[in-house]
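One chain of protein is taken out of this complex; the other chains stay put.
Here the chain labels run A, B, C, D and E in written order, and each chain numbers its own residues starting at 1.
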Amino acid sequence: MGWYNKRLAKSIWVFHMSASPCNNCDIEILDLLTPKYDIERLGIKLVGSVRHADVILLSGVINQKVAPRVKKIYEQAAKPCFVVGVGTCPSGGCCFNDSYNIVEKREDVIPIDMYIPGCPPKPEAMIEGVAKLIGVLNG
Amino acid sequence: MGLKKLLIDIPALIDSGISAEEIECEYIYHRKNHGAFSLLEIAEFASYCRQCKDAFCVAACPKDALEHLESGVIKRWNMRCVGCKSCVLACPFGTIFPEVINYISANCDFCINQFEADPDFQPLCVKTAPPNTLKIVAMVNEDKKNHVYFCGENVAVKSPSWRMKEERV
Amino acid sequence: MDKKEKFLQKFESKIEKIIDKHERLYFNVKNEDFLEVVNHLINDLGCRLSTATGMETYHHVEVLYHFSHDESGQYFCPRVIMPDKNNPTMNSITQLVIGAEWIEREIHDFWGVNFIGHPRLEPLMIGDHPKGAERKNQFRFKRVEHE
Amino acid sequence: MKPEFVFYLLVFPGLLFTSVLGLLIGWVDRKVTARFTYRVGPPLFQNFNDFFKLLGKETIIVKEGVHSLFIVAPFIAFGVMVLISAIIGTALFYQYDLGADIIVVMYLLMIYSVMIILGGASTGNVYSSVGAGREIKLLLADELAFILICLVPIIKSGYQIKLDSILMAQVTNGAFIGSFSGLIAFIIGILCIQAKMALTPFSIPEAETELVEGPLMEYSGPPLAFWKLNQLMMYVAFPFLLILLFWGGFELIGIGILWAVLKYLSIVVLMIIIKNTNPRIRIDTALHFFWKIATPLAFIAIILAVFGY
Amino acid sequence: MNKNVIPVGPFHPLLEEAEYFTLTVDGETVVDIELDIGWMHRGHEFISEQKTFTQSIFLVERICGICSTSHPLALVHAIEDVDNIEIPERAAYIRTLIGELERIHSHLLWLGLAGHFIGYDTVWMWAWKYREPVLEMFEVISGNRNHYGMMRVGGVSKDVEPAKISELAKNLDMIQTKLEMIAKAVNDDPVLKSRLKGVGVLTKQAAIDFCAVGPTSRASGIPADVRKTDPKDAYGMVDFKVIVLQNGDVYDKLVLRVLETFESIKIVKQCLDKLAENNSPILNDIKEIKPGEGIGRYEAPRGEVFHYVRTDGTNRPIRHKVRAPSYVNIPTFQASCKGIPIADALITLAAVDPCYCCTERSLKFIDINHDPLKYDLLKISREKTESFRRQINGL
Partner (left out) sequence: MVYNNLLLLIFIPLAAGIINIILPRVIAKLSAVVSLCINFYLIYLVYLGDNAPFAFFDTLILSFSQMGFFSLIFIQLLSFIILFFSLKGVESSIEKMFFILYPLTVAFCNGVVLSNHVFSFLIFWGLSGLTLYLFGLLGKTKEAPKTAKKTFIIIGGSDALLIMGFVIIWLLKGTTSWSIFELKTALDNPASIIALTFLLIAAFAKAGGFPFHTWVPDFALDAPIESAAFLPASLDKLLGIYLLTLMVTILFEIGLLVNMIIISLGTLTVITAVMMAMNQHNGKKLLGYHAVSQVGYMIMGIGSGSALAFAGGLFHLVNHTIYKSDLFLTLGSVEKQTKTAELDNLGGLGKKMPITFVMALIGALSISGIPPFNGFFSKWMIYQGLIEKAALLQPVYQLWLLVCIILAVFGSALTLASFMKFLHAIYLGRRPKIYDDVKEAPINQWLATSALSLLCIGFGIFALRFPLSKIIFPAIESNGIIVPEFLGLYIPQLIVMLFLIGFIVGMGIYLFTKKVRYDEVYLGGSEPLEKFRVAGTEFYNEIRNMKPLKTIYDMAEKKYFDIYEMGSKSTFALSRVLQKGHPGQLQLYILYIIIGLLVFIALI
């Protein structure tokens, strides 16, 4: 499916899922779309419905209340669908590890394919992450 | 607490070979609060410390967190200390126990609230510490012969004390 | 602080343990007098409810309300103490301020305080989520069981 | 049925031509939009990539929904779009009517909305349902004005309703856009097709931030690909229709080709500009706009047309 | 009447966060709205009580990233309030500078998102294009685009390099001219005006009843602004106006935010001028916090942020209460969203500029069992540190 993967790599529609983050990652994700970074030139587009998504950008430590919904949404996505954990939150829990309300193992809730650390990651870092994903897809 | 004092028998504690971390505390306001650490900190600066004039520890502290109080006792300011333990290394006498000098400082309120409700109360630290290392005693005066000294209102320490030896009190 | 003085005079008999430091006035109020004090704060002084803080101490559960007097920057903080830790109960101020609804629901959610007269005393934050509730119970009032 | 009809339908000006041009124009849309906002915009073949990518994705069907309708709807819409573009295209390029006149085209256009509504609502998704409701209201809103403006060329061509006769009338008498009534109708026509294509400010049914793409919310994979393709094909069919009805069609020799491209692009760019300089309006405002402002204006155009202006 | 219910959320593109409303509608008219929160609840208040004050500042910064300096500012105000700690003048100006820059970026962000929500992506792109230089200014000052980590108890942690000040001022002028352009474009747009005027009106009385704060209440005619009523930091020393509008509709909220942005630019300019001439230290390095309680607040872009701390003499609070502006602003939906079409209701929801992240911070539970929480990476790294320590101790 090399040909197909190349198409996928050139047309990544992202769905943005905030699972108890601090919002900053989300804002920076949106920032990616705006004039300075403009990831539309890489064919990346933000979509509103997870049915259309190829990549789920997950931000935030996942809390107990949102976890089942996160799981559900992932299941509802049309596969192939990748999950990118944006920020320190999904990768390490950031400073929320002491909390009683976050899930202990995020990977049980949603299989994260890639992490972009940083709190929040700089938009450049996110673009690099996306580029890596594209690289992987291109084989 | 009245006349009751919390007595810490440091030699016994050391003999028991049990780490202070294992002594539990029932202070409710912080999770994982090692009340015993704060007791030990009081005890070490009160009894072991030589209270050097040109204290190495003070000089070594990168954050200026240690200070000679007027009484000569060393005081660690918890807003400044970052728990780097330079002072532990610097002290030539090994006075400072590394495990008690933490970034996140602990607190012991001597269970005053519980004593108000129940005079015969036994704090959790007393219950969980090795026998006879921590206990509640009713004392009026220091018992210098047995190396029992008072630090502050609520604590008594049983330990050899440089302060006493050099009669610097 | 003209307003503050007057307030202190008016409620001299009803408030106690007053801590007064630079524009913040903390005081204890009995549950019976609480609504009267709040009514005065809101309707006579024109204060705005900032929020309320619930807290558990060794022997009681307390709720500390924060009323801001916006014109002068003065804070009035009445504190209500409920000695019954297993079933803390106090009057709700939702009749006086609609905005207290969520605040009191949250305190109910976390500290189990029953607000009498609250229109909808349901858990706010994590209550309906089974796992959250389970955890919450694990954490809450451990102290009581321990004794 | 003659064999060349299949060619008309499948290759030029039907399926292949329209979809390729549509996908390219979709790129123009995105690019111009991007330039509008100081961005670079996507690469040229972006929409092709999007389309082929969607083909390879999973199709998710809602369990409780009406499965067959859900699946069939986009393809029916596709068939209709192909048909319409073939009809309009053959009239434009070959001056030949492919079995339909303007009334038929008007009614065929409704099928598209019907399919969006049926497909979206078949899932039982509330957003899709609300979106479907808006879609049909929007159809009602623009339809009235659209009927009126379609009547203008009919009147001006001396009550001809065949597409090629309307075109012929323009070839002999000059494009209708040159007259008052034609101009007014043309302008309103652009607004109507803006609404028919659900572009901002009339992107009400698919309001992304309100209704999560409305009726298309549940679609994924190939059906979604075809929905998107349908939308882009409208970028071809509608401007062509306007050119056919008002702007004298194309003259595909010599400099005429350039003119043809310019005519087409100017309509498209005008639409993109309208799209980018307006917020999405509310459905009742849209109804209000079309029924109380556009329709009387279009009626004035009709009166003018009847009296020969 | 038949009851049609539409859920909005938890993942809905309207807001970038998880939120959940259930709208009961009649046709497209919202007749009732019910809110459900808790999707972002991470237990900040609880975590904060495990951390030192200095750590807490970073923690509360991560309550929310949009106005990520409001919470630290309110927290340091609260801690300083416990012990009456003074801060140096330069620190005061830097704090105000950061706070106001943040207001600029936050209002621009909202303006853009509001445009996005009503399908006007051009406004979104433009507003965010000129938000970018503000973030760059942050980067120059603090090294970070967001989450600046500037606040400390007793002052600030980083100085504004004098050499950079003129550059910053120049940047600011550029932003101002561009903003004037956008503001003009937005204010003159008749379609936008007709779309937003009279939509989602929050009456003055409702604003008072729901204890609304910030732009939400100021657009309804309540002239409350913590910066004026309780001037901390440099707010007493700079000159600015509190913008108050009367109608309480979405359009007024928009205009109010735009006007406030210009006030903020004014303040920032004054701060920069003062910083150029003032050379005091930036941190009053305090030694310890006495037991006691304190209230701190700050006028975040969305309204009053309220922090309450109670201390016991350690370097940790025993109770830390956070009340974010959205917490009181969000319930106003119940007053402003009824009886209007869905499309209007959604923009009204957005007009409050709600951020659930900080609405849903919260609470501590007392736990005597010290049951260890399980974590992954952090735990591993901590274990590693521990083993290093043991090795060093062993040597």
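Points worth noting:
Criterion: contacts are C-beta pairs under 8 Å (C-beta built on N, C-alpha and C of every residue); 3 or more make two chains touch, one makes a residue touch a chain.
For clarity, every value in this text was computed on a predicted model and none was experimentally measured.
Under the touch definition stated at the start, the shown chains contacted by the missing one in the entire complex are A, D, E. Considering the whole complex, the residue from D:L118, D:L199 or D:I281 that touches the absent chain is D:L118.
The residue from D:V32, D:L55 or D:L183 that touches the chain not shown here is D:L55. Only one residue in the set D:G221, D:P239 or D:P279 touches the chain that does not appear here, and it is D:G221. Residue-level contact of subunit D with the missing chain is found at 1, 5-6, 9-10, 14-15, 55-69, 71-72, 74-76, 78-83, 86, 97-104, 106-108, 110-111, 114, 117-118, 121-127, 129-130, 132-133, 136-137, 139-140, 143-144, 147-148, 151, 154-155, 158-162, 212, 217-218, 221-223, 226, 283-284, 287-288, 291, 302-303, 306-307. Hidden from this view is one chain, which touches subunit E at 2-12, 18, 20, 22, 25-29, 341.
As for the chain not pictured, it touches subunit A at residues 49-51, 69-70, 72-73, 75-76, 78-79.
The criterion applied here is as follows: only the chains that are shown with their structure count from here on.
Under the touch definition stated at the top, subunit B and subunit D share these contacting partners: E.
For subunit B, the chain whose average C-alpha position is most distant is D. Of all chains displayed, E has the C-alpha centre closest to the centre of the whole protein C-alpha set. Separation between the centroids of subunit C and subunit D, computed from CA atoms only, is 61 Å.
A separation of 37 Å divides the Cα centre of subunit B from that of subunit C.
Here the spacing of subunit A and subunit E, counted between their Cα centres, is 24 Å. Residue positions 37-39, 208-209, 212 of subunit D each touch two or more of the other chains.
For subunit C, residues touching at least two other chains, in rising order: 56, 126, 129, 132, 136, 139, 143, 146. Only residues 24, 26, 28-32, 64-65, 67, 77-80, 98, 103-107, 109 of subunit B touch subunit E when the two sit together in their complex. In the complex of the two chains, the subunit E residues touching subunit C come out as 37-38, 41, 81, 84, 208-213, 224, 229-230, 293-295, 297, 304, 306, 308, 310, 319, 321, 323, 327-328, 331, 360, 362-363, 365-369, 371.
Within the complex formed with subunit A, the residues of subunit D that make contact are 30, 34, 37-43, 45-46, 49-50, 52-53, 56-60, 208-209, 212-213, 216-221, 224.
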